[in-house]
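I'd like to ask some things about the structure below.
The complex appears here without one of its protein chains, the remainder shown in place.
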Amino acid sequence: MSFTIEGETGPWELVVGLEVHAQVTSRAKLFSGAATEFGAEPNSQVSFVDAGFPGMLPVINRECVAQAVRTGLGLNAQVNPWSRFDRKNYFYADLPQGYQISQFAHPIVGTGVIPVELSDGSVKEIGITRLHLEQDAGKSLHDQHPSKSYIDLNRSGVALMEIVSEPDMRSPEEAGAYLTKLRQILRYLGTCDGNMEEGSLRADVNVSVRKSGEEFRTRCEVKNVNSIRFVMQAVEAEARRQIEVWESGGTVEQETRLFDTVRGETRSMRSKEDAHDYRYFPDPDLPPLVIDPAWIEELRAGLPELPDARRARYVNEFGLSAYDASVLVAEKETAAFYEEVAAGRDPKVAANWVMGDFFAMLNRMGKGIEDSPVSAKHLGALLDLISDRTLSGKMAKEVLEAMGETGKPPGTIVEERGLRQVTDTGAIEAAVDAILAANPDKIAQYREKPTLFGWFVGQVMKAMKGQGNPALVNEVLKAKLDA
Amino acid sequence: MSLDLKTVRRVASLARLHLEEGEDARLQAELNGILGWIEQLQAVDVSGVEPLSGGGGTAMPMREDVVTDGGRAEAVLGNAPDRAGAFFAVPKVVE
Partner (left out) sequence: MHPTDFTIRGALEALSEGIVSSEALTAAHLEAIAALNPRLNAFVTVTAERAMEAARASDARRANGIAGRLEGVPLAIKDLFCTEGVRTTAASRILGEFVPPYESTVTANLLRDGAVFLGKANLDEFAMGSSNATSAFGEVENPWKRGNDDGTRLVPGGSSGGSAAAVAARLAMGATATDTGGSIRQPAAFCGIAGMKPTYGRCSRFGVVAFASSLDTPGPVARTVEDCALLLESMAGHDPRDATSAKVAVPDFAAACARGVKGLRIGVPREYRLEGMPDEIEALWSQGLDWLRAEGAEIVDISLPHTKYALPTYYIVAPAEASSNLARYDGVRFGQRVDGADLKDLYERTRAAGFGAEVKRRIMIGTYVLSAGYYDAYYVRAQRVRALIKRDFDEAFRDVDAIVTPATPSAAFAAGEKQDDPVAMYLNDVFTVTANLAGIPGLAVPAGFDRQGLPLGLQVLGRDFDEETVFAVGTAIEHAAKLTALPQVRAFA
């Protein structure tokens, strides 16, 4: 069912496209040798090139080019062996050269497509229009001084990939799902860390509305939205605003807006007098970027397994459900953790444990995979202790808790606390005999009400301090009760 | 192609050049003189000719991904007309 927003004049469709700026993972910047680490002392990662000093010239970083090619391949897009850099000219305090080196006419990557999974289980293909490389700008701090803005150029010149989608999205959910998928692919590829809080991934959201069957109406751009949740909110807020404008007889003006996360609405960016005339022209300091097709193939061969392929493998080889596979591949680190746990073990059991008790424990502790107190190796060892019947499933859960608290391997905890499951039939029989002898009245009641069996099981397990192998306890009890 | 005053002022704004009283008219005359002279290029038959982009023409050389620069905030900030510690300072911008 297609998404619409109900207005006074009827339902409105949304048309959404995203321009995502992804900071390229590389040691040095796009055109200079300064570092790209986040959070450094202000202006300590700035070369004279980044600061736009007289006579300075750009020289491109090979790894940034490689990362853009890898990303293009991961987006199933066409990598252009010939592309060119253009200057985008405008004045701003965080743009030292007075222009940004970008790609306008001939980007490094052309059209592509990514399949995006939606919550109803359907898959929608969202088109990629292009991907190009460009310099990031510096940072302005406007709250450090009453009448001055402070400029830090550390980020100036860091490589960005601008990934432009086709206007194929039709709802806030689709926008969120697209961005989630895109981020996932970038993180799998290792071409961008996708950290939206730190600003390594930012989205400009283009929104327009229309009545069903119409051509596209005027769109507005909501700039620099820095979380998936805010993207979805911004889509809805902006759509509603535009609907109101149209319905009150007005016309939506093409403009650039910001999303106010507190108010949950978009507002116009001030100071947009001359609609930017960027005067793009080919950067005369840079010859064309020529990429050897052989190098493209080399990069393609070196690509890691991507989320969709991995998910398919989990379904086909491990027999996991599509849903479970999706959850496990959502983050590369999670998938790697899971595969280590599953190696040489029952993959479904491993999946259940990882997604169930293990995730629950992490949530309770407020931790993520990257700082999990329980390693994949140890979790795997825990599963081994279940399959060799040292532990019952129930005991294993307790052991997992202890592993989380102490960081110790399961074997150590079992030994220290003497939790070894009792599978010795003799010991179980002795325990069962004791319970049966002590509860003749219950035995009589059981004859009438077979459901009392569970009470007996509980009593035996209690007497055995939970360490009786449940299956065996059941077996022995049944044999003796029904004898 | 002749410039009107409005265009002269718009171009000056794009180029961030403040124009004094009367300067716009003077520039208009000078620029129109130059542009009039440049018009002769319209007569050239350029069909089928690719624009020469300059930039050396050959393929772009690439650098290795190694940090070779930065770590010299003092040198970067040393010539700044208005410096606030480790920052450049400009009149506050309202977004």
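Note that the chains are named A and B in the order they appear, and that numbering of residues resets to 1 at the start of each chain.
Criterion: a contact is a pair of C-beta atoms (placed from the backbone, for glycine too) under 8 Å apart; a residue touches a chain by one contact, two chains touch by 3 or more.
Note that this is a predicted model, so its numbers are computed, not measured.
Enquirer: For the chain that was dropped from the view, give me its touching partners among the shown chains.
Expert: A, B
Enquirer: Considering the complete complex, identify which of A:Phe53, A:Trp295, A:Phe359 or A:Trp455 is in touch with the unshown chain.
Expert: In the full complex, the listed residue that touches the missing chain is A:Phe53.
Enquirer: Which parts of subunit A face the unshown chain closely enough to count as touching?
Expert: 48, 51-60, 87, 89, 91-93, 96-99, 149, 151, 271, 277, 279-281, 284-287
Enquirer: Could you please point out the subunit B residues that touch the chain left off the display?
Expert: Counting over the whole complex, subunit B touches the hidden chain at residues 1, 3, 7-8, 11-20, 27, 30-31, 33-35, 37-38, 40-42, 44, 46, 49-56, 58, 60-61, 63, 72, 75-76, 78-82, 88, 90-93.
Keep this in mind: only the chains that are shown with their structure count from here on.
Enquirer: Give, as an integer number of Å, the spacing between the C-alpha centres of subunit B and subunit A.
Expert: 40
Enquirer: Within their complex, state which residues of subunit A touch subunit B.
Expert: Of all residues in subunit A, those touching subunit B are 26-28, 32-35, 41-49, 51, 59-65, 84, 91, 93, 140-142, 144-153, 258, 269-271, 273-274, 277, 279, 282-290.
Enquirer: In the complex of these two chains, what residues of subunit B are touching subunit A?
Expert: 10, 13-14, 16, 53-71, 73, 75-77, 82, 84-95
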